[in-house]
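All protein chains but one are shown in place.
Take a look at chain A:
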Amino acid sequence: MTENQTRRNKLHWLTSFRHGPTLALLAIIALFALLDWQFGSGRFFSPRNARVIVNSAALIAVPALGMTMIIIAGGIDLSAGTALTLSGTALAIAFRDYTIPADQAGAATWIAAALALGLGVGILCGLINGLIISLTEMVPFIVTLGTMTIFLGLGQVIADESTVYPESGHLPDWLRYLCYTGSNSDHYWLGFLHIPSSALIAIVLGLLVAAVMHFTVFGRNVVAIGSNASTARLCGIRVGWTTALVYALAGVFVAVGALLYFANVKNGNPSDGTGKELEIIAAVVLGGGSLSGGRGSVLGTIIGALIIKTISSGCTMLSIPNTYTHIIIGVIIIIAVLIDGLRNGAPKWLFDRLR
């Protein structure tokens, strides 16, 4: 313990990385604003672009909130992407076959039923993951690798291996404009403040998760399980039960993420989800989440999602080709994890030498 303490003191400057993700985001915004002002259109640092970025970040951040809980609990969910599009496809089918035009009387009931269906599918996906993991005690990575393709397959079965287009007249206006980023005040929830509804949802859910993690016994238990499952068990925490609950809860966020995805693209395509899980996990990791469990923060995750989308938007503004955008994001993820390691005394050889 004391050895650890001196190590910390020697590398005192590293503690400033505690606010790493936030500082990184500000630095990235400043960098792109400067470059864009010099070489680009000068529109990067504009309110409109902020709206576009927070909207696309919300699409990642919402499912990433669930992923944050899972990762804090020491797990991982590779099926988040395909579970999201499975739920989105179910929504699309509901809005194609089982609803009536939104302006007709009684439409609200059908719409509520459709939303409940989407939510149910998401929760069910999470619950399946959680039950398999806690009952069989298999590694979450493998279990969710399996369910990832299962959910993809299920999605393709219900969608008949194609894309599901809902009846556009059946969509209520509030749903249509969830991801609206234009300048018409009528399409925002807060007419005086142009924040995309998707971002508002992400903020509210983020506050909820933060509250749960900080102030409830459940939240504390999740952290305990992620730090050391055996110790947690010895302390009398019902590890299996809590794990299953974490995955089921994450399913809620996947389902809300699916709603946003559906509102954004206005159709359901089950194969859209492949690859999304990596973006979601990247947001958590960029935000300081540790894949070995026990650590992660809600605000960090939201900032992680903002970092990813800020980079991709900035690259577009500067006409940097897509391919380089992918490389830049990859490099930044690795640097973020490296810095995170430095905070915690890794790599060992470097710290041994400094001592």
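Some notes on this structure:
In this section, a contact is a pair of C-beta atoms (placed from the backbone, for glycine too) under 8 Å apart; a residue touches a chain by one contact, two chains touch by 3 or more; residues count from 1.
Basically, contacts and distances are computed from a predicted model.
Choosing from "Na(+)/H(+) antiporter subunit C1", "TldD protein", "D-ribose-binding periplasmic protein" or "Cytochrome bc1 complex Rieske iron-sulfur subunit", the protein name stored in UniProt for the chain missing from the display reads "D-ribose-binding periplasmic protein". Interface note for the absent chain: among A:104, A:149 or A:185, the touching residue is A:185. Checked against the full complex, the one of A:59, A:121 or A:245 touching the unshown chain is A:59. Only one of A:117, A:259, A:303 or A:336 touches the chain withheld from this view, namely A:303.
Mapped onto chain A, contacts with the missing chain fall at residues 18-19, 21-22, 25-26, 40-41, 43-52, 54, 56, 59, 160-163, 165-166, 168, 176-177, 180-185, 192-195, 199, 214, 261, 264-267, 269, 271-272, 297, 299-300, 302-303, 306, 312-313, 316-317, 319, 322-323.
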